[in-house]
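For this view, one protein chain was removed and the others were kept in their places.
Right, chain A next:
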Amino acid sequence: MRKKITLGTALALALALPAYAEGTLNLYTWSDSIAPELIEKFEAETGIDVNVDGFNSNEDALTKLQAGSSGYDIVTPSQHFVKIMIDEGLLENINAMELAAYAQVDEKWKRQWWDPTNGYSIPLAYGTAGFAVNRDVYEGPIDSWATYFTPPEELKGKVASLSYPDEVVGAAQLFLGVPFCSEDKAEMKKVYDLLMAQKPDVAAYSSDNIENRLGTGEVGAHFWWDGNVLRNRNDGANLAYAMPKEGLVGWLDSFVVPKGAENVEAAKQFIDFMSTEENATIQYNYYAHSSPVKLDLEKAKYTPENAPELFPTVPVEFSKACSPAAQDLVTKVWTDLLQ
């Protein structure tokens, strides 16, 4: 009898093992960007353990990969950082165009400049960076970046920016008509002058805790992303996302696999999993940023009527990968601003 039990246990173990042999999958994504429901579902379906770490800026993600052996199997940087990571040899060529996920991707996001052969990346979400106002604090017009960079009386001292320059400088360039990644010192001096003139009215340069700062009226205007505004508005915050006539800064985040990742197969499996119509819809409803893959439109929550944030009515210009000379000027603007 005893022997039988042992045999039975051994058998059960042996049968159970394949599920666990798949190991673990380590994700490094924008904080709170993947629907927890989908992580659980993926774990249940495949037996793979999933760990999720969050980052709050593309720079953090890039630095982590450059430092080597990050231990991550999937990272989700924005388009200009995908380009840099490919150029720097930091990514694994996963033949993305052969994945099932690729068939789901909207035609307009295929063969883009950041990954022209579609070897490395599958897009996950896209949207815009702009600014939002708390309508309890400020009721005026929000159809121009002027409201943000040269704030009216109600917003003086109540504007907040991000803690890094990437998209903020881009927005200032849109407002001034300076091209992204400009290497012209005189043009970038104008960007610096604009931000410096805005500084006395800025309460904080911080990318953390934005929802509280803006939601409680601690500040009246905050640099932010479309979907985040939407989510917080749906949670009851009295917010409005600006549609500045000068344009919004565009971004598109993609799944990529860092070079030397331990579980490339599981990574591909996860990317395919996230891109099925059903799961992409769950992700869309959770993350509240636009989806570059096919959705189940019956179940998708957001429409131009209930989510104007996601359907910009102004031009959108996507951030580019700047040359070192241009990047140095961006850094100079920022360090001189906060020196």
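A few points about this structure:
One rule holds for everything that comes next: a contact is a pair of C-beta atoms (placed from the backbone, for glycine too) under 8 Å apart; a residue touches a chain by one contact, two chains touch by 3 or more; residues count from 1.
Note that in this section contacts and distances are computed from a predicted model.
When the unshown chain is looked up in UniProt, the name that turns up among "ABC transporter permease", "3-oxoacyl-[acyl-carrier-protein] synthase-1", "Succinate dehydrogenase / fumarate reductase flavoprotein subunit" or "Allophanate hydrolase" is "ABC transporter permease". The chain not displayed touches chain A at residues 57, 59-60, 62-63, 66, 84, 87-88, 157, 163-166, 185-186, 188-189, 192, 199, 202-206, 208-209, 212, 216-218, 324, 327-328, 330-332, 334-336, 338-339.
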